[in-house]
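Only a single protein chain was left out; the remaining protein chains are all shown in position.
Up next, subunit A:
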Amino acid sequence: MCGLAGFLSTSVHPDATAGVITSMLSNIRHRGPDEAGYYLDDGIAMGAVRLAIVDPADGSQPMSDPSGRYWICFNGEIYNHIELRAELARLGRPFRTDHSDTEVVLQAWIQWGSDCFTRFNGAFAVAIRDALTGDLVLARDRYGKRPLFYADHGDDFLFASEMKAFRAFPGFRFALDPNELATTFGVWTPLPDRTPFHGIRQLPTASVLTLSGGRRSLRPYEDLDFDVPGFDGTEAEAIDFVRDTLRTSVEMRLRTDVEVGVYLSGGLDSSIVTRLATQLSPHQVRTFSVAFQDKTFDESDSQSLVAEHLGTVHCTVPITSADITDNFPAAVYHAEVPTFRTSFVPMFLLSRHVRDAGIKTVLSGEGADEAFLGYSLFRETLLREQWNELPDDERRTRLANLHPELAHFGPAHQAHLLGLYQQFSAERLPGLFSHEMRYQNGRFAARLLADRRDPFADLLDLVAAAPGYPGMSAVHKAQWLEYKTLLAGFLLSTQGERAALAHSVENRCPFLDPAVVRAAASVNLRYDDGQIEKAILKKAFRAELPEWTTNRPKQPYRAPGSAAFKDSRPEYLELLLSDRELAEIDCLDHKFARRLVDKIMSSPVEEISTKEDQTFVYLLTTAVLNQQFVLGDGSGRPGTSAPADLNLRVTVDNRRAVQKVGER
């Protein structure tokens, strides 16, 4: 795992280029503290910070092919690099390292061009420079495991794994973009190619950006499609198929030169990953969990049960509300986007513990709910879609099973809910039927902004233009939206990758293997009606896990929200409590923001609805980001490393003006 950064520039003075790229890399040093390197050529600088996991001895970056024509900065892991290397070697591609997957990516690119990306089973973001043509290619993995941002700054083009690298580019300024904030508040995440900041884009998942001779082309290399041939076999065969596919996925993700731990949440998905890891690891597996002081959120009993059952060395990090509020600004700094929950802060603290325990790589259960229809959203979509054909008692039964954890879904309110669901049984936002109830809450949060633009306008455009989307079933559309928004834009990034790499821990997700996603699509709703979430997955691992793990009701992972800030009153809460501070964010509807904050601060917690809580967290994260990135006073921001802290192992200067090549 690593981070990369670079720029195409005519404005940076040649004497300053090395300093600028070094400073950019220093801002993302947490992603790769082991070593760093950069490559300079006429008009371009790019570099990488490296967390050495595969081939620590030979895998230094930037790396070139033997001819010196192609240069690569690579962030991520290609799990099938062994097979690809063998295939490329048969085709005559030369290799200089023992088993570096970075070199495999470079040689695959030289051999297959952009067709190489569909062959990669992994998590990656990559920059490849062709020194002969001057072309630069940026690409990103299918599901958005690894980030890649880019921005135009005058005539210069910047790119980096995290936006904070741009802070080091001369003259670059951050500004919040009200249009993207509206989308983020409405949808829960920025859209796949957007960020909350003016002029900064992210490379969408599964796409390639080519810069060639002043022209730019962005294209997807693979579409997200769930319409695969159905599994042709009995249910027992389907269960074996799912189990074997997952087993292979975990096996491939255990290919490293370092010890691999597991994040164990106590739910089904991470328990399955833990089970497979204990079967396939050469050593006793270490598992890591967060435990909450507040029992509403705590799952430590479920975690211990699985850890004992599977014989792992289990470690729990207790989290209090004060831990969340104390570490909130630092975690927001790493997240870089406004968010609706605080649940990423415990994950930020967990990764610190994992790093201190000497572990660089962990497996986790993300992606299972999207692939195997684990969320209640999918059952809700099926229910509303079938609403007008269902008898009254069936509607009531299914409603009662939707959110057993929410009091207002209880029997006392069922008649009221019938009326509500009736209203949501017909599509209002074309293509977004599955998410319309959730998006109602998003409309509330979008009221934080003075400009009342439609927070869903850009998402409506996106789905209308997405290949194959209009013809998908309602459930497949729901999956598509989950993969493209909440999974990539929050679970894998803010709560996943960014929280883990803040402390130099790489996470790997066996449920995001393309073969697993395909397998799930081929068995979903074929052997059951979707009313019991992840039924086939439960059957596949029932015999190997504690009974409770496959029978327990699903508990969404949550952490204390607005109440934590109200209780501990951290200093930065002044950003919302003071009218003067609030006025610093000029795109806000200050009157609404004030009413919301006043209500949160003065009402008992049971009077605060979910949407109000979420809107408060959005407002606070936005205020903290505004302070850290826009106003730039650095308060609450963790110190960035001085360039001197980088262990620069590779520095290459191929500029004709300044002929210097050095390796130290």
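Please note the rule applied: a residue touches a chain if its C-beta (ideal position, glycine included) is under 8 Å from a C-beta of that chain, and two chains touch if they have at least 3 such contacts; residues count from 1.
The definition used in the following text is that contacts and distances are computed from a predicted model.
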Given the options "Sugar ABC transporter substrate-binding protein", "Acyl carrier protein", "Transcription initiation protein" or "ABC-type branched-subunit amino acid transport system ATPase component", say which is the protein name UniProt records for the missing chain.
-> "Acyl carrier protein"
Of the listed residues A:S67, A:T234, A:T610 or A:N647, which contacts the missing chain in the full complex?
-> A:T610
Of the residues listed, A:R69, A:R96, A:R219 or A:H408, which one is in contact with the missing chain?
-> A:H408
Of A:L420, A:A457, A:A583 or A:V605, which residue touches the hidden chain?
-> A:L420
Residue list for subunit A contacting the dropped chain reads 408, 413, 415-420, 422-423, 428, 437, 440-447, 452, 592, 595-596, 599, 609-612
